[in-house]
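I have placed the structure first, in the form of structure tokens, so that the comments after it can refer back to it.
Every protein chain but one is kept in place in this view of the complex.
Think of it as A and B in the order they're written, each chain with its own count starting at 1.
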Amino acid sequence: MNNPLKTIRERKPLIHHITNWVTIYDSANMTRAFGALPVMAHAPEECAEMTGISSALVLNIGTLTSEIIDSMLLSAATANEKKIPVVLDAVGVGATKFRDEMAAKILNSVHVDIIKGNYSEIAKLAGENAETKGVEATTISADPEKIAKEFAKSSSAVVVMTGKEDIISDGERVFVVRNGHELMGSIVGTGCMVASVIGAFAAINPDYCEASRDALCYFGIAGELAAVKSSGPGSFKVNLYDEVFNLSDEKARNMMNFEEKQAQK
Amino acid sequence: MNNPLKTIRERKPLIHHITNWVTIYDSANMTRAFGALPVMAHAPEECAEMTGISSALVLNIGTLTSEIIDSMLLSAATANEKKIPVVLDAVGVGATKFRDEMAAKILNSVHVDIIKGNYSEIAKLAGENAETKGVEATTISADPEKIAKEFAKSSSAVVVMTGKEDIISDGERVFVVRNGHELMGSIVGTGCMVASVIGAFAAINPDYCEASRDALCYFGIAGELAAVKSSGPGSFKVNLYDEVFNLSDEKARNMMNFEEKQAQK
Partner (left out) sequence: MNNPLKTIRERKPLIHHITNWVTIYDSANMTRAFGALPVMAHAPEECAEMTGISSALVLNIGTLTSEIIDSMLLSAATANEKKIPVVLDAVGVGATKFRDEMAAKILNSVHVDIIKGNYSEIAKLAGENAETKGVEATTISADPEKIAKEFAKSSSAVVVMTGKEDIISDGERVFVVRNGHELMGSIVGTGCMVASVIGAFAAINPDYCEASRDALCYFGIAGELAAVKSSGPGSFKVNLYDEVFNLSDEKARNMMNFEEKQAQK
């Protein structure tokens, strides 16, 4: 897709989130800064109906409860039925049994189109031996590109592993994205924002692998532009919003930094 | 009332919120920036008692659940009994049946003094044929001034419709407020902040129609002052808080931009 940002700003897709209470404001605000419309609704009485009028569903288990998981399942079922893309941000998988079980419950009960997490979260979901320190990635022994590709194949989803390099695969293609800046790790919530941005790009591009790649590139580019003006996490976050707001497809095109790996037979 | 901002800062009224989880921090912080004291408490065991020591109650259904609605009813009943002004921000009415029903339940069970929403939310509440895209207004066919005035009359409340122009009516008077700046729409939560500001002004001015008008003017003026210094939503929000903090009645008086419409017989 040629001008994803322009398309988002023209279509203003509604992005329904059922997410955590820590970064819920930033998920909403970053969605808006990219030009999409956020809506947050988790009550079981309305969540499926809200999904039904939306163009993407973003699920984030950062502060999950069993009730929230039930609402996620209701919304995801509607999304599946209406072919609305479902993004799952597997925050903290590998830290507690409950998170592992609830993430598995979601993946076994509904179809998730894009599964996102840091290296250890995705490794754990993919059945590797991995632990997560709260919501922070730990070092994993296995090859992340291999994990992403194989897990994408077995789950029929696009898999997005975020880290110093971001790995994206649909089971065939593998993209390695190198945009971004280390200051992005100095603030809480950039990972959650990324899930929202992926939701916005997937809402207007049916090629979810490309949409995820573009989302990570564009968000990373805004981070790079913001970082050079910032003296710490406070000013960085302010500048990040301004740079996203002032980003254009033209500007982004010149700064996209990704590699498509040859498919291994 | 002559110097509402000075009065808020002298009296420091406590503004009790039962609100949504997306913008709860900004509702609290904007209340504080205007000089009032925010408190958030939603547990059924304490919410009515907290309302009882407050000077205004702000209800916002942005991320409602049936339990939260029950707490709202408990608090509003106490507010009614003690003549504490109740503000309802009807976020997302017109998007799902549940929101429509819960908003109606509040309006039918307790007295709301000030009903606030965007054009499509208020139109829907007033019985018009209107839909809301998540929490975003859609175009309505009916005349907003007429809706505000008639709905104010039928509900015995002050009605506040926010949009490019804000319409305020108590069923007799109609104010059209033209302060504000389009950058206010680039961040999530300005609508929720407005409800908090209305709560603060209503806490010190028993003329709720005038209090709502002043709240919208003052908040819009801070937005105008912030916008000229800002290069996007990140810096805008920072500047908005600084401008509110440094606002005075004198400065605001010179910039208030509203019109009082002649009452039609």
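Basically, contacts are C-beta pairs under 8 Å (C-beta built on N, C-alpha and C of every residue); 3 or more make two chains touch, one makes a residue touch a chain.
Since the model is a prediction, treat every value here as computed from it, not as a measurement.
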Option from A:Tyr25, A:Tyr119, A:Phe219 or A:Phe245 whose C-beta touches the chain left out: A:Tyr25
Options B:Asn29, B:Ser109 or B:Thr138, residue touching the unrepresented chain: B:Asn29
Which of A:Leu14, A:Leu59 or A:Val135 contacts the chain that the document leaves out: A:Val135
Where does subunit A touch the missing chain, residue by residue? 20-23, 25-26, 62-66, 92, 95-99, 133-136, 186-189, 230-235, 237-238
Touching the unshown chain, subunit B contributes residues 14, 16, 21, 24-25, 28-29, 32-33, 37-43, 45-46, 49-50, 53-54, 237-246
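FYI, only the chains that are shown with their structure count from here on.
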Whole-Å distance, subunit A centre to subunit B centre, using C-alpha means? 33
